[in-house]
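A single protein chain has been omitted from the complex, and every remaining protein chain is retained in its original position.
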Amino acid sequence: MLEQFASDNYSGICPEAMEYITRANQGSAIAYGNDEWTKKAADYFRKIFETDCEVFFVFNGTAANSLSLAALCQSYHSVICHESAHIETDECGAPEFASNGSKLLLGKGEGGKLTTETITTIINKRTDIHYPKPKVISLTQATELGTLYTIEELMAIKEVAQNYSLKIHMDGARFANAVVAMNKTPAEITWKCGIDVLCFCGTKNGMALGEAIIFFNKELAEDFSYRCKQAGQLASKMRFIAAPFLGILETGAWLKNARNANECAEYLEQRLSVIPQIELMFPREVNSVFVKMPEKVIEALRAKNWHFYTFIGVGGVRFVCAWDTTKSRIDALVSDIKNAISF
Amino acid sequence: MLEQFASDNYSGICPEAMEYITRANQGSAIAYGNDEWTKKAADYFRKIFETDCEVFFVFNGTAANSLSLAALCQSYHSVICHESAHIETDECGAPEFASNGSKLLLGKGEGGKLTTETITTIINKRTDIHYPKPKVISLTQATELGTLYTIEELMAIKEVAQNYSLKIHMDGARFANAVVAMNKTPAEITWKCGIDVLCFCGTKNGMALGEAIIFFNKELAEDFSYRCKQAGQLASKMRFIAAPFLGILETGAWLKNARNANECAEYLEQRLSVIPQIELMFPREVNSVFVKMPEKVIEALRAKNWHFYTFIGVGGVRFVCAWDTTKSRIDALVSDIKNAISF
Amino acid sequence: MLEQFASDNYSGICPEAMEYITRANQGSAIAYGNDEWTKKAADYFRKIFETDCEVFFVFNGTAANSLSLAALCQSYHSVICHESAHIETDECGAPEFASNGSKLLLGKGEGGKLTTETITTIINKRTDIHYPKPKVISLTQATELGTLYTIEELMAIKEVAQNYSLKIHMDGARFANAVVAMNKTPAEITWKCGIDVLCFCGTKNGMALGEAIIFFNKELAEDFSYRCKQAGQLASKMRFIAAPFLGILETGAWLKNARNANECAEYLEQRLSVIPQIELMFPREVNSVFVKMPEKVIEALRAKNWHFYTFIGVGGVRFVCAWDTTKSRIDALVSDIKNAISF
Partner (left out) sequence: MLEQFASDNYSGICPEAMEYITRANQGSAIAYGNDEWTKKAADYFRKIFETDCEVFFVFNGTAANSLSLAALCQSYHSVICHESAHIETDECGAPEFASNGSKLLLGKGEGGKLTTETITTIINKRTDIHYPKPKVISLTQATELGTLYTIEELMAIKEVAQNYSLKIHMDGARFANAVVAMNKTPAEITWKCGIDVLCFCGTKNGMALGEAIIFFNKELAEDFSYRCKQAGQLASKMRFIAAPFLGILETGAWLKNARNANECAEYLEQRLSVIPQIELMFPREVNSVFVKMPEKVIEALRAKNWHFYTFIGVGGVRFVCAWDTTKSRIDALVSDIKNAISF
C-alpha cells in the first residue's frame, strides 16, 4: 500500500462513483453524450449551481482549463494568472496549444492569490498591438497553495474584470474543498461573483477521471461541443464520466469527500503546529498543509517511503489529504516526523 | 434496455475490464502513469507485438489518431487517407487541429481501402511548395466499411511508403477484430508490414475508454509524452486506463470480445443474405454488416426503437456487433426486418 | 527579357506605384502604420468603396486570405469554397494553419464558380458535431478560371449565407479586373452583395507587394491588428505598402492597369479563336485565356522560352495578361503558336 500525502490524484475511486459506474454499465447506451446519464448529470449541476448554465464533460483538468480558456480568448489575447497557477506551472503549455498561442501573464501575490492591484498593473503595463491583449483573468479556487479567495476578493476582481471587459475563468481543481471550507453555496462563489466559466474537477474529488466545464456565461459556450470533439475530449461512452459525476453529486459524496480531506488537513496542521522544528508556511484553508522542515526529516520520510511534493527554491513540503485519507495515516506520518526529528 | 446495432461504442464495460478497475482501485498509486499498472500494461503490449515498442495511453481514438499523426508530420505536410477514413469524416478536424494545419488528401478505393495506385497518384499530383507535402499514409484496419487490408496489400503500400519516404499510421479502432478475422499475429499485420504507429482502441473492444498509441518506429516517439500532456491527454489516475487494458489483454478478453463481435456479424450476414429484399453491399469481414434495404423497413425498425446508422447518399444501413451482442438480439432484429418487409 | 503569360505576378512595379514609393521615401516616418501614408491609403479605400470600412495592409494574398478567414471562423468551423479556389490549391494549407485547423469544404461548379445549390448541399451534408461546422463562404472575384460572379449570383449567395448565418469572404486577387470588366462600382459588387470581408490585391495590380484587407462588417475586425502583428504581417515601414497603394488608387492606375490586362486578354482571345487547332475552354471575362492546344505546340512554345501554366488533367493552358502586357507581345506569342501548328 502506497503511503502518500503527495496529491489527491493519487487516491482511487470513491464508493459512490464506483457504484454509479456499475449502475451505468447495464446494456448499451447512446454514445457521445446523448444518453440519459449525461443529461441527468448536467441537470444536476444546474440544480447545484441554481442557474441555467451550459455543462460539458471532458477527461481531465488540463483539457478543461485549456479548452475553456481557448473559448474565452483568441491567439493574440492573453490570460492573467498567478505565477503559481496550474495552467502556468503544470500543464506543459496546454493553454498556449489549445488557443494557438495565447500568452499567460503572470502576477505575484501572497498565498497564491492575485490581487486587484496586481491584475490592474498587468492590464495597464502594455496596451499596444505589439503585446497580447489581456482578455481573461484565471483564478484557482482553492488555490495551488491551498488558500481561498474570499467573497470580497472575488467581488473586487469582478469589478476590475468588468471595468476592463475581461472574462473570469475559475480553475476548480479543488472547488469542492472550497465550497466546504467557505460554507457558501456554489452559486455564491461562482457566477454571483462574476465567474464566467468554472472547471469543476471530479478526479481529485473521488472519481477515476472526469471534469465538468460549466459556462455560467452561456454565450461563451457557443459551438463549444465542437471544440471538445476536435480536441479529442468527447468520450464515446460518455456515461462512464457522467454517471459517476451524478453519483458523487446526488449522494452528497462530493461534499463528504471534500470535508474529509479538509478535516484531515486541519488535523494534520494541528499536530504539526506543536512541533517546534516544523514551520507552517501559511495557514491551511482546505486540504493541503505547506510546511518547512529540516532536510534530514524530509530524507527520513522518503526513506520510509512516504510520498509528498517538495518545492525547489521555496524549501517547503506539501502534504495533501484526499477523500480517503484517515487520521491513523496522519498519526503514522506525524510519528515518523517526530522520530526523524529526535535523531 | 437500448436495442442497438449502431456502434460498438454503445456497448458497456466487459467483465474483465471492470474486474481490473476494481483491482486497481486499492489504496493510492503514483499519478500520471508512474504506477505499476501502467508499466505492466505497456509491457504486455510489447509482449503481444513481440517487439520493443513505445506505448502511450490516451483517452480516446480521436486523440490517439490526431496526436500520433501530429508526431509524424508538420503543419505544412499532408496525410493521405481514404475518403471514408474516420480522421476525415468523424473527428471534426482533429488532425488539422493537433498538427496546426496538416491537410488530409483523400483517396477513393473500393471497400474503404486505399490502393497503391491511388496513393501514388496523390503523391505525384502536386510536388511544389504551394501545396502541402505528403508525409504520412493513414490506413484503418479494419476499415470504416468493415473490410480488411490483406498482408499483400499492406506490403505493397509499405513499398510505396518507402519509395517516397512516407510514414504509415494505422487507425486500429477495430484492430482486435482484424487480428481475429485475419488469423495473423499482431506483429504480422503491423510493424512487419511497415506500420510506424498504431492506435489500438480499447473502448470499442470492451473498455469504458482508453486508447494505446504504439510506436513501432521508436524515433517518432521522441518527447511524445510531452505532446500528450500538452494536449490534455495525460490521465492523472492513469491506472484506471492501464489496468483495464492489462485486464483485457492478459485474460484474452480482447480476442474473445472481438471474436464474439465478428461471429455475431457473420451470423447476421448469413441471416440477412437469404432475405431477397435485403442487398448486402459488400462482403462482411469483421463485425459490421452493410446492407441496402427498403426505406419502409428502415422506418419500421426505427419505430421499434432499433438504433443503427444510415449513410446519406449511399442509401445503406450499417449494423455493428459488439463484444456483448447476442444471437438472440440478432434474431429479434431479423424478425423485425422480416415483419417490416412482409407488410 | 522574360517572355511570359504565366501570371500577373511575374510583372514588375507600375510607374505610379514606383512614383509613390519614391515620394514616401523622404526622411523618417512613424513605424507600424501610424504614418500619414497609411491613413491616407485607408481613407482612399473608404472613399472608393463608399462606406466606413476597416482597412488593414498585409504583405501578400495568402496572408490576407488566411488571416481574414481565421477572423471569421474558429478551428472547428469550416469554409466552403470552390475546388479550384486559390486557398485550397495554392496556399499550402495557409487557411488551416492561420485558423489552427479549419477545414475547407470543396464544391464543384462550372467556370470555377460556386452555385447556391452546391453551397446548400455542402451546408446540409453534415450538421453533427463530428464534422466542422460551416461558417464562411469564400468566393474569388474574378475566379481562378478568369470568370465572374454576376450581381445576381452574388445576391443569391448572399441569401443563402443569411439563411444559414454564414459570413462571406471574397478573395480579390484580381478584384480590379472584375471591377473593370463588370462596369460596376466596387461597392455594388462587394458589401452591397453581402460581402463581409474583401482581400484586395495590390501585387497583381502593379505593386511590388501588398494586400488590403477590407472589413465591410466592422465587428469582424475586432482586434484584427493584433492578429496581423502576431502572424508577422505588420510592416514596420508600412508606408512602403500604403504609399504605392495610394498611388495606384488616386491616380486611377488600378483601373488603368486592370483595363490593359483585360483588353490584352480579349485581344489574345480574339486572335486565338480563329485558329482551328486551338480550343477556347470557356469564354474569357477578365485577364486570362484558357485554351486547349496540341502538345507539340506547348512544347514548341516552351522551347522558345515562353512562360505559362498548364493544368495537369485538364489538359489546358492558361495565358494571363498583366498591367504591362502589350499587343506586340501577344502578336509574337500568336505568331509562335501558328508556326508551331504549321509544322
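Order of writing sets the chain letters: A, B and C. Residues in each chain are counted from 1.
Quick note on the criterion: a contact is a pair of C-beta atoms (placed from the backbone, for glycine too) under 8 Å apart; a residue touches a chain by one contact, two chains touch by 3 or more.
Only a predicted model underlies this, so the values are computations on that prediction, with no experimental measurement involved.
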- Query: Out of all the chains shown, which come into contact with the hidden one?
  - Reply: A, B, C
- Message: So one chain is hidden, and I want to know which residue out of C:231, C:261, C:289 or C:330 touches that hidden chain in the complete assembly.
- Response: C:231
- Would you indicate which residue among A:114, A:129 or A:142 is in contact with the undisplayed chain? A:129
- Of A:25, A:38 or A:75, the one touching the omitted chain in the full complex: A:75
- Query: Which one, B:169, B:229 or B:284, makes contact with the chain that was left out?
  - Reply: B:229
- Task: Just the residue numbers, please: which parts of chain A touch the chain that's not shown?
- Result: 75-76, 78, 89-94, 96-97, 100-103, 125, 129-132, 312
- Query: In the complete complex, which positions of chain C touch the hidden chain?
  - Reply: 1-4, 6-7, 9-13, 18, 21-22, 24-31, 58-64, 66-67, 91-94, 97-98, 100, 203, 208-209, 226, 229-237, 240, 307, 322, 324
- Touch residues of chain B, complete complex, unshown partner: 32, 74-77, 100-101, 129-130, 132-133, 223, 225-227, 229-230, 234
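By definition in this document, only the chains that are shown with their structure count from here on.
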- Message: Quick check on this structure: which chain has its C-alpha centroid closest to the centroid of all protein C-alpha atoms?
- Response: B
- Chains sharing the largest count of C-beta contacts are A-B
- Cα-centroid distance, chain A relative to chain B, in whole angstrom: 34
- Taking each chain's centre as the mean of its CA atoms, how far is chain B from chain C in angstrom? 42
- chain A to chain C: how many Å between their CA centres? 50
- For chain B, write out the residues touching at least two other chains, lowest number first. 91-94, 97, 100
